[in-house]
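Here's a slice of the assembly, chains where they normally sit.
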Amino acid sequence: MKKIEAIIKPFKLEEVKDALSEIGVEGMTITEVKGFGRQKGHTEIYRGSEYTVDFLPKIKVEAVVADGRLDAAVAAIVKAAKTGKIGDGKVFVSKIDEAVRIRTEEKGEQAV
Amino acid sequence: MKKIISLLSLIAVIACGVCPAFAADAPAPKLEDRVADLEAYVTNGARQTNAPTALTTSPGPGHNAFQMVSAALVLFMTLPGLALFYGGLVRRKNVLSVLAQCLGITGLVAILWWLCGYSIAFHGGVKPFWGGFGWAFLNGVDSTPNADYGGWVSHNVFSMYQLMFAIITPALIVGAIAERMKFSAILLFVTIWMFVVYFPLAHMVWGIDGLMNGVWNANAKIHAIDFAGGTVVHMSSGWSALILCLILGKRLGFGREPMPPHSMVLCMVGTGMLWVGWYGFNAGSAVAADVVAANAFMTTTMATAVASFTWGMIEYVIKGKPSILGFCSGAVAGLVVITPACGFVTANGAVIIGIIAGAVPFIFCYKVKNWFGYDDALDTFGVHAVGGTIGALLTGVLARKAANPNLSTNLKDYVTDSALQPLVWEQLKAIGLTLCLAIVGTTVIAFIVKAVIGLRVSEEVETVGLDLSEHGEEGYHSEGAI
């Protein structure tokens, strides 16, 4: 199995989720994160004391999928998350050795 | 008016058991006259006119105190009451924009008020819909009471009290156009709107020679009544809000993206503050701590509580879940609907109003809005326009002489203590006029502002949120940079 980690713009979450569901990815885990990259942050000034926020709000979507599904899933995410503007985010893929569904203790691909 | 006064005070003096030969120019006032003035203070009556006494130019402490506290309470309704009620209902990224709009409007309107707003709205003797500039820069508005508006309340206090009304009215509009209108556009819109809609309307309804001031102006063209501002405040803001949000268009992603209130807690806190402050708004509109204020206090309490409970229970029955927003919306709706009526109806009238106030706006917020699909973000139309209109109408239906002695003078032929008394028809006229003024005025102004500086923020600004883009701040920060 593979784990897909996608860092996307927050308001794209709904679309990404739908895209994944469509191709049959039934499960995913979402985290609110802050991103640092090419897209620059903004400056805030409070009564003269100024400071820059380099970190922008992003959403991390994690989905573990069977190897067969990987490419379809990545493609779906990229398609849904893309605005073409800087800051769209990244998709990272890594290997998962084992997965367990806690409720049933099923293991491997049928667990995801 | 004037002759009525002298007549009445004459009768009053006689009735008070004093039958003096009217001394043309007595050096010191007679004891009888001094006592008559003291009694006039307690009963909020007219001073005797035989001879000036120590009280002739003095405000009455009880009434003055009540008016100052009431003014403070009405400010409390806007800052922070309304700001929180609305602020809690928007998304996190826009909460500050709502607060900024309330604060900005407060400062702006206060300046307009000082310039000539108060004068246009309340100075008499010019036109039935325009007060002119006699009190511009608050000149001549000092601590001596102005008998036209409150015989025992300092004139400057009355003007500040009315300022608080002038502030909250445009602030109410914010609810319909939240999360997408330019700050600069709001300030410009409000500036023009005050001159075109609010000041004239306030003069027509409350100005001593106002076109629709049925209670005090015997020569009023329309013998309507509006105790604390159903037409002036709620209808005007509510209908203007609808027009403006239609011209402005929907929020990005409206209908697609979820836009839940970011903090129902803030919303409820705001509701509580609105309710408490509203006593200053309604009871305070008696401009005296007298029998009329007392009645308004009772009716306001009953109508609000009943409306809040009604709305909640309707949800309980329909959805199985009474929501906090439901109870809060009901309370606000109750307050809105009772506003024009509070000083004119009885406790039972208030309960009836409460039930209707809990039911009708509910339908508008839950059903009508979805049918037509306009994006009245925080339901300013559904609650204030609808509520204000119903209220103005119900006031006509439920006003009773028993509830307010002042209905037995200029209006004695209109208030016949029956459901279809002539007053109803007068109220309908007032509603129509207010409606037209608000709708036409707002349409014109909106397009002017759109042409001059544009109404709406860019898509990007709207996506990022108005707080950062328009005000350079964020509502909430957790530790450190992140």
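For clarity, chains are labelled A and B in written order, and residue numbers in each chain start from 1.
The working rule: a contact is a pair of C-beta atoms (placed from the backbone, for glycine too) under 8 Å apart; a residue touches a chain by one contact, two chains touch by 3 or more.
Worth saying up front: this structure is predicted, and the values here are computed from it rather than measured.
Novice: As a check: each chain kind appears once in place, so what is the overall formula of the complex using those labels?
Specialist: Although only one copy per kind is displayed, the whole complex is A x3, B x3.
Simple rule for what comes next: only the chains that are shown with their structure count from here on.
Novice: Once you find the CA centre of chain A and the CA centre of chain B, what distance in Å lies between them?
Specialist: About 50 Å, centre to centre.
Novice: Along chain A, where are the residues that touch chain B in the complex?
Specialist: 11, 14, 34, 42-46, 53-55
Novice: For the complex, give me every residue of chain B touching chain A.
Specialist: Where chain B meets chain A, its residues are 253, 256-257, 463, 468, 472-474, 481-482.
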